[in-house]
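Every protein chain of the complex appears in place save one, which is left out.
Residue numbering begins at 1 within each chain, and the chains themselves are lettered A and B in the order written.
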Amino acid sequence: MSFDPTHDEPLVCLKDVHFAYGERSILKGIDLSVRRGQVVAIMGGSGSGKTTLLRLIGGQLRASQGEVRVAGSDLSRLGRNDLYALRRRMGMLFQFGALFTDMTVYDNVAFPLREHTDLPPEVVRDLVLMKLDAVGLRGAGALMPAELSGGMARRVALARAVALDPMLIMYDEPFAGLDPISLGVVGQLIRRLNDALGASSILVTHDVHESLEIVDYVYFVSDGRIVAAGSPDEIRASTDPFVHQFVHAEIDGPVPFHYPAEPIAQALLGGRG
Amino acid sequence: MMGRSVSFVRRLGASVVDGIWRLGFATRFMVLLLVYSGQSFRRLHLTIREIYFSGVLSLLIIIVSGLFVGMVLGLQGYETLQRFGSGDALGVLVALSLTRELGPVVAGLLFASRAGSAVTAEIGLMKTTEQLKAMDMMAVSPIARVVAPRFWGGVISMPFLAAIFSTMGVVGGWLIGVVFIGVDAGAFWSQMQAAVDFRYDVLNGVIKSVVFGVAVSLIAVFEGYDCTPTAEGVSRAITRTVVSSALAILALDFVLTSFMFRG
Partner (left out) sequence: MSRTTLDLWVGLFVLIGAAALLFLSLRVGNLSSANFAETYPIRVQFDNIGGLKVRAPVKSAGVVVGRVSDIRLDIESYRAQVIMDLDKRFEFPRDTVASILTSGLLGEQYIGLDAGADDEMLKGGDGLPIGQSAVVLEKLIGQFMFNKAAE
């Protein structure tokens, strides 16, 4: 495992983080860090705990053990107001965009600006048009979210996530359910916006090839632990059986095909015995 | 036998713990709702929007049902009263039953099924599509931005709707009694005015409608906020809103009536 946290202060830093829903343990000791300016991908199969990881960094969940630090502050020590102050400098893209369905595209992007700033309407308008232009949807301001395609909705959500020029942008499955063209567009946008804003980005995804194109560093999560990490080139060249299985989409390997269960013969016979 | 009783005790314990947890959650929710209410009044247009959705859009059903309820009261009441030769008292019967009971209660039930269910569905769907979480991640409290305006919109709309319902009912009773049956208009109104007291009947009816408005709105926003974020969860939450609101209205009505009119 080529994990090396020897840089000066990282923006996001997780140390030995554990998390459990009741008695079901999801994360079992995660160490992870994101430097400023970096785009980092967290990959893993469905149910491996990657989304939980993102929620911990966003402060929506609290670690049951270990430390989550964002921009130098320990999230477990923050009160509601401090957490909200920190979140103003974070943007998050939800899996299906989570646009407000009762507002137009324009109002969606303007929402964080109107809630958190006292800017006059003309300034808000200019900022919104700039953000929409950055995702190529300046002409779609008057549409309702229901009138957008999946890819367009994702791009509007992206414009909304960066409306306040955040220092950290989090993406929960930004590629899920997109056609190849939209997928490429969203991928390039993530990289471009990150560099333009001088922000850091965390992608949670299981789309290996698209993300390897745009990220600086990759963590592989399986069963609540980080099993591999490295730069995209290292990952492509990796001989680690887990990484190999994931990158080449093999059905069986270290990630088992079966959910843990008793052997099938026993299960079938058990009913009669 | 032993195992069964142990598992029964365990299930009992689990449901008690679950109930207490839910109660705590509801209390916390209510406290936050009140704490954030100030924000929904500072930004009045959010609340005005919700008054439009729960009040103005309920207007039609309230007016039509009020009229019909009043007309039925007129027919049935006259039928009974004239057996005792006191058809003139029709106005009293119609007005008292509407201001004291039917106005607040029936308007409350209609309000719960028309506006309460819509509020639950809206908040539930926003939760299901992660809009509430997205808002929370943008450092905007969903309780301040989504829940509190809907709550206050309902609380403000309800007394007006109940008053409109009662008024339309009296008009309906007048239509049947005076215009169609031919009860003397003077007797109709003067007996009504002699018997209906402002403080005792009208004001108590308004108080009832305010209480019902608070109860229904609270149930509606809580069920929406608390629903399981799936399609099935939302539909269950809507059902629960309508059923619990109806029960709450009838139970509260009994309690309030026994305090107000026991003289």
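We take it that a contact is a pair of C-beta atoms (placed from the backbone, for glycine too) under 8 Å apart; a residue touches a chain by one contact, two chains touch by 3 or more.
Here the structure is a predicted model, which is why all the values come from computation and not from measurement.
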item	value
Chain not shown, its touching partners among those shown	B
Contacting the left-out chain in the complete assembly, out of B:Ala194, B:Ala231 or B:Leu247	B:Ala194
Residue among B:Gly108, B:Pro159, B:Gly177 or B:Gly224 touching the omitted chain	B:Pro159
Interface residues of subunit B (partner: the chain not displayed)	45, 48-49, 51-52, 55-56, 59, 84, 95, 99, 157, 159-161, 163-164, 166-167, 170, 189, 192-194, 196-202, 205-206, 263
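Rule of thumb we're sticking to: only the chains that are shown with their structure count from here on.
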item	value
Distance between the centres, which are taken as Cα means, of subunit B and subunit A, whole angstrom	43
Residue ranges of subunit A touching subunit B (in the complex, touch as defined)	58, 60, 84-85, 87-88, 90, 92, 94-96, 98-102, 111-112, 115-116
Subunit A partner contacts - residues on subunit B that touch it in the complex	122, 125-126, 129-131, 133-141, 145
